[in-house]
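A single protein chain has been omitted from the complex, and every remaining protein chain is retained in its original position.
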Amino acid sequence: MNGRHLAIALAVAALAAPFVLEGNRFLAFVFGIVMINLLWASGMNLLYGFVGLMPLMFAGIAGIAAYAMVALTREAGWSFWLATPVAAVGAAFVGVLLGLPSLRLKGFYFTLCSLVIQSVLTLAFTFFPRFTNGDTGLNQIEPPAWGGVQLAGVWFDATLSVVAVVGVLLAAWIVQTRLGQRFIAIREDDVLAEVMGIDVVRNRIIAFFIVSLYAAVGGCFYASYVGFISPRSFDVLTSLGIWLCVAFGGRGTIIGPIIGTVILAPIPYLLQELQAFKDVLSGVLIIVVTLVMPAGIHGEIMRRRSLRRAAAPPTVSAAEAVSSNGGAR
Amino acid sequence: MKQIIEMNRAASGRALPVATLAAVCLASGLASGLASPVARAQAGAPIKIGFNTELTGPWTFFGNSCVAGLKMASEEINKAGGVLGRPLEFVVVDNQTSPTQAVAASRNLDVNDKVVALSGPTNSDTALAIYGYAEQQKLPYLVPVAAFPQLTKPGTRYTFRIEPNAAGWGYSLARFLEERKPGARVAMMYSDAALMRAVVAGFKYQAPRSKLNIVADILFPQGSSDATVQAAQVRAANPDYVILMGAGAFDNVLNNQLIDLGVKPEQMIHPFAMTTMIFGWGQRSAGAIYGTFFDHGLDGLTREGKDFITRFDAANSRPPSYVENYCYNTPYIFKEALALAGSADREKLREAFTRLKTREVTSGIPIAFDKNGARKEYIYFMQIVSVDGKRTYKSRQIHYAEWDADDIPVYELVK
Amino acid sequence: MSLLQVDGISRHFGGVTALRNVDVRMREGETLGMIGPNGSGKTTFVNIVTGHLVPDGGRLLFKGTSIAGAAPHHLAALGLTRTYQAVRVFGGLSVRKNIEAALLLGLSGAPAAAEQDELVHWLRLDHRLSSPAGSLTLFEQRRLELLMRLLQRPSLIMLDEPVGGLAVTEVREMIALLQELKARCSIFVIEHTMRVIRELADRVVVLMAGEKIADGPPADILRDKRVVEQYLGTAHA
Partner (left out) sequence: MTDATLLVLASTLSTGLILGAIFALVAAGVTIVYGCVWLPNASNGQFFLLAALAAWSLAGAGWSSAAAIIGVLFMGIALSLVIEWVLVRRLYDVPERNVAYFVVTLGLTQIMSGIFAMSWGLWSDQFTLPPLVDGITMIGPFPMTNNRIVVLAIALGVLAVLFAALRYHPYGRALRAVFQNREAAALRGVNVRAIYRLSFLLGSSIIFLGGMLFALAYSFDLTVAWTMSVTAFAIMIVGGPGSVLGALVVGMVFGFTQAIVSIFASPTAATFSYLLAMLAMLLFRPSGLFNR
């Protein structure tokens, strides 16, 4: 099965799943959450997997968009479909503005800064209760409507599937354009990329803007799907959760974050009976994966496959080389 | 769980990715099939009630304390034959103190466990998140411990709340202080949390009407750790009373730093208190006043109430506070309501809640819900007599007040 | 007009002076060598000219325009490029992907496919196109580094110890390649090995402790007493 077949199979599965799960609204809800996380993870992967930056203020940007979307629909009476793009672009601009100083920094330093920016945003969400209703949060957020009919049940789930599939395909398309090639060059060696004539900071800003859009669109759908948002819906733990899906599945590939999200995102929902034990379980899982297969599940599979192939003449494709090396410098 | 651990051990071997995948799938499969029924030897299928509470996350302690009280009562009820000839089963689910998880858990309880009603949260955030679900899905919802007013805002149909609303606490506190010292100078120090904001809103509404003089009003962000400077400012303002409410351990910091700076315990008012908070304040706080809805030092405890206190203390090495009391009362309220409804039907149960006239088994305080699901409001003010380390404390009741939820414009004060 | 004109640049790190008042001029088509002991400021000099470091003072002109403070990607577009002492290629990508990365700059004068093939062939990398660059030998990586720079049609390439770490036979081959390179662009080369300088350079600049102590044709420099005493005497040891 080649990449194209796999992509079609996955897209069909994602679009069919809501109808399969229709009988169980709980599983369908968890599926919807997974789809939103998938959108987020493929956005996070663009920056973390392809540019090599780890943005921990990701959830904060999603939060800005979600609050803005709710304000626009509730107070200005806009429809969700108008409010979401406006809120998303606005939030992405704010995100870039906040991220600008740290985008000049390298690798891990950027991550630390984004951590602090995320803390500022979380604080701001509680500090401006006029828009956010403080830590009490906003509840009973209306689902979006199509031609006067509110999206509900299976049709909402299916909408999320479409959004996620489009998000993943868009990411897959971006990484093979010249822009995506520049991202990869920057990830591989930003100093060398600069010497090769690539404006590193400018390309990072572009990437950050795109990624902020992913975060923001996901935030708007999240708010209307769950129906409730509070500052804790968009705190640093949310960012870390999304990032973990990418790192766990295998960054720098399109399929990796899908694997990671499908495995990790449902855990907190499906293991509710296990109480605090699930924290320990996921912690152990994270450590084991990092120590034993640092390139994530997909990276590990690829590494093994290429090891097996190494007996034959060396014909490692570039993509595999990327995923097994996959360094964010 | 054992199986999962073994899978993980296997996972460090050669077939790692496959094993990990299998472990995760197995774990999720196990969990979704694991509806944790503690079967009780009784006739009839159990009546299931979803108890969606905070077993992990910042509210760990409250959720678990609550469940301790809940379990005592539900065991008693089932030993005595259950209700409608069927045992009462509380399906306890962890919402991780996260609103999203709370919504998901509600859905899980509704769809997979087919519960007749929801209950459980001890935190206003999660309570509000569940509120949205319950009202939308027409699922009766009895909130044991969450004081945020909007849970019973006009138009509420399925939600019923046992704890009085927080704006009312502030309102009654102002009237209490007016009685105690007319024209008193009052300072306020509190953390930035929904609950504290609501109490302050109620207090500020009533303070001018009660001719109280607010001389300091200091709000702390969450995560604050020091209040020495603010304590000094408060002392310099020379108040008669200091109202203090800190989130988590910060409450203790506020208390200690005020006392360190020479504020007398008799001047300190805690709008609410739980056992562990009083232990934290310690013996040096003897004389301080706190508001509560249940306390082992109450004058009017019933025989069942005294019995509950003794047994809870024996099991948990501390006397129960109002959180445990409300959760202890929850199964009894469900029992009464189900008996009144005559069947485990959601609509009938909702309708029974609106007609219910009963009393807290522990203190005899009446329970009846108004059209929005709010209860006739009340509060006790207690004074600390002595605190004996981490084991027990003595307190005496100095004031009791009752009022109607409509006495103040609660839903305008707190949005 | 000089291709590169460096007037009185200085650079300090904390209390340490890495470069003091260094002047260098280079004509179009010239091959200029720079020698000096370890820590004499050679790499700092290249770092400043190629925009990796900002000088504390002085003037930098490339093709007559000031380039002080310009970013490396900007210089690349102007036709000024460099290699590194520790070879620098995209080790995780295949050779072909490295080549594609070099073409990302998208200059109007980017070489046509035929010319690309000619360059690849000249640097003898045809058979390694699909190998990961990190798996190449050091010599191959150095050739790939050269290839990537040449694909961008530089007018000046600054080489930081191009034969460092190579075996004796490879050094000979590399010098031959660099001789041919002269026809394609101007070369600035930092070297430790006198032999490279002697065979390649038209002119040599000598740095000592951050200062220029000599500037002239290799033959003269190698006779210069100060250079021989202070540098060559030890470097050949």
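Here are a few things to note about the model shown:
Chains here go by letter, A, B and C, matching the order in which they are written, and residues are numbered from 1 within each.
Convention: contacts are C-beta pairs under 8 Å (C-beta built on N, C-alpha and C of every residue); 3 or more make two chains touch, one makes a residue touch a chain.
Predicted, not measured: the structure shown is a model, and the values here were computed from it.
The shown chains contacted by the absent chain are A, B, with contact judged over the whole complex. Looking at B:64, B:329 or B:372, the residue that reaches the missing chain in the full complex is B:64. Here the missing chain is touched by one residue of B:111, B:218 or B:401, and it is B:218. The hidden chain makes contact, of the residues A:158, A:175 or A:244, with A:244.
Panel shows subunit B; residues 55-58, 60-62, 64, 192, 218-233, 235-236, 248-253, 256, 260-262, 274, 276-277, 279-280, 282, 390 of it touch the chain omitted from the view.
Residue positions on subunit A in contact with the hidden chain: 54, 98, 101-102, 104-105, 107-109, 111-113, 115-117, 119-120, 123-124, 127, 236, 240, 244, 247, 275-280, 282-287, 290-291, 294, 327-329, in rising order.
Following the convention adopted for this analysis, only the chains that are shown with their structure count from here on.
Chain contacts here run in a simple line, from one end chain through to the other with no loop closing.
Averaging Cα atoms per chain gives one point for each, and the point farthest from that of subunit C is the centre of B.
Comparing per-chain C-alpha centres with the mean over every protein C-alpha atom, the closest match is chain A.
The mean-CA centres of subunit A and subunit C are about 42 angstrom from one another, to the nearest whole unit. Each chain gets a centre from the mean of its Cα atoms; for subunit B and subunit C, those two points are 72 Å apart. Per the touch definition, subunit C reaches subunit A in the complex via residues 50, 52, 71-74, 76-77, 81-82, 88-94, 96-97, 100-102, 104-107, 130-132, 134-135, 148, 152.
On the side of subunit A, the complex with subunit C involves touching residues 178, 181-182, 184-185, 188-189, 191-200, 314-318, 321-322, 325-327. Residues 1, 4, 8, 11-12, 16-17, 20-21, 23-24, 27-28, 31-32, 34-36, 55-56, 60, 93-96, 98-101, 103-105, 107-108, 110-112, 124-125, 128-129, 131-133, 135-136, 148, 150, 192-194, 197, 221-222, 415 of subunit B are the ones that touch subunit A when the two sit in their complex.
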